[in-house]
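Only one protein chain is missing from this complex, and each of the others stays in its spot.
Take a look at subunit A:
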Amino acid sequence: MVDAAVGGRPQTAAEVIDALRSVKDPEVPVIDVVELGIVRGATVEGGRVTVSVTPTYSGCPATQVIEREIRRALVARGFEEVVVNTVLFPAWTTDWIAPEGREKLRVYGIAPPGPAAELELVQLGRPAKAVPCPWCGSSNTTRESEFGSTACKSIHSCHSCHQPFEHFKPL
């Protein structure tokens, strides 16, 4: 008899989702796929498990890596068959990132996203709502570039602690 508590095969959807906390976002390795809000559900039928995943950015190269890692993690936990089902609707939003995930991003040096609801189309020449610096908390920051090391992040700099930082853009 396998015991989920010692790493045996998960028996319920909640246990499967818990097991997926070992799968990190390859581009932001402090946050796992559950905290990222892309795991939409799971069903277990004996040795077969189906996980529903909603992709983040349309062109995100991490999507395929994440799918492979989910498969690997669940096979390692004793499943014979792992089905990763892509769910396109409703579309993923950064609003689904869990509060603990946001705090991990901030500690890692990435300012977490604000609400995705409204994005001002032109900020040039207008006082933009500053993104707080993840290092010192100051709001005396400016956006240096709309696109950073990945499509989901922009580049900012802090005028208080003079550090550059990235911001996970609201989407």
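Keep in mind that, in the parts below, contacts are C-beta pairs under 8 Å (C-beta built on N, C-alpha and C of every residue); 3 or more make two chains touch, one makes a residue touch a chain; residues count from 1.
Note that in this section contacts and distances are computed from a predicted model.
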Missing subunit (named according to UniProt) among the choices "Cytochrome c oxidase subunit 2", "Phenylacetate-CoA oxygenase subunit PaaC", "Transcriptional regulator, PadR family" or "Imidazole glycerol phosphate synthase subunit HisH": "Phenylacetate-CoA oxygenase subunit PaaC"
Hidden partner chain, residues of subunit A it touches: 57-61, 87-93, 116, 119-125, 144-151, 155, 169, 171
